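A single structure is presented below for examination.
The complex appears here without one of its protein chains, the remainder shown in place.
So, chain A:
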Amino acid sequence: MFYIRIFFQYVAQYMKTRMQYRADLFVEIFSDLLFQAVNLIFILVVFGHTNLLGGWTRDEIIFIYGFFLVPYALFSSFFNIWDFNERYIVKGELDRILTRPIHSLFQIVLERMELESLFGAVTGIAVMFYAGNSLGLKLSWADPFLFLLFVLGGMLVYGGIFIMIACISFWADARTSIMPMMYNIGNYGRYPVDIYNSVIRFVLTWVLPFAFVGVYPAAFFLGKEEWFLYSFLTPVIGIVFFGISILIWNSGVKRYRGAGN
């Protein structure tokens, strides 16, 4: 309860600050939308040359992309920990975090949220409706709930992986360039995994389970029964990965050596 109250306190504060820099806000939303448009155009260009990609039609792939945008938007709103090493370890901001009576990771999530990224979710849902419409998909009563469940699962998968990577900073001094690489790998989850070879598929399912952010849960709504098992694994994988990442985080905080003054 306390955490939920604090969350809304921070959100209110965030809005107040953001309103002061309105121009910034619009530029950011605009560049987010532009980024999504570029990705969509890429998919369209690929399908300008072919009608099927590993047995998936153009609209199906657009649908997956639309789905992917939703958990990704949630992730980028709340888990801006890509600069955790520089900001919190090197500059020693974690000292401050650790002297406050709230879980350290939760504080970082609160401090670093970027709510304007949530607009990505709106785009994503619009893209899904467009693609779903041309595929003639029907919406059943359970779909919105499952959608929510899968989206949260996907967000936790993303969050878990990036928290684990941020945790490297607790053990290693040097900056790593894993973060940007991981953002690239994350994008593979947007495409049907069966177009990749089996090793990549295995990695995307069990090691860096980005496939659970895009293709697996989306396959459920596309009625691809051979993937249903994976679809329903989405929240499980999400909770497992996120749980593990929290454990690693907690033991990382114990190893924190602080920054010198």
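Observations, loosely collected:
One rule holds for everything that comes next: a contact is a pair of C-beta atoms (placed from the backbone, for glycine too) under 8 Å apart; a residue touches a chain by one contact, two chains touch by 3 or more; residues count from 1.
Here is the rule we use: contacts and distances are computed from a predicted model.
Among the names given as "NADH-quinone oxidoreductase subunit H", "ABC-2 type transport system ATP-binding protein", "Component of SufBCD complex" or "Carbohydrate ABC transporter membrane protein 2 (CUT1 family)", UniProt records the absent chain under the name "ABC-2 type transport system ATP-binding protein". Only one residue in the set A:Ile6, A:Ile43 or A:Leu118 touches the chain that does not appear here, and it is A:Ile6. Not every partner is drawn; the one left out touches chain A at residues 2, 5-6, 9-10, 13, 16-17, 20, 92-96, 98-103, 173, 254-258, 260-261.
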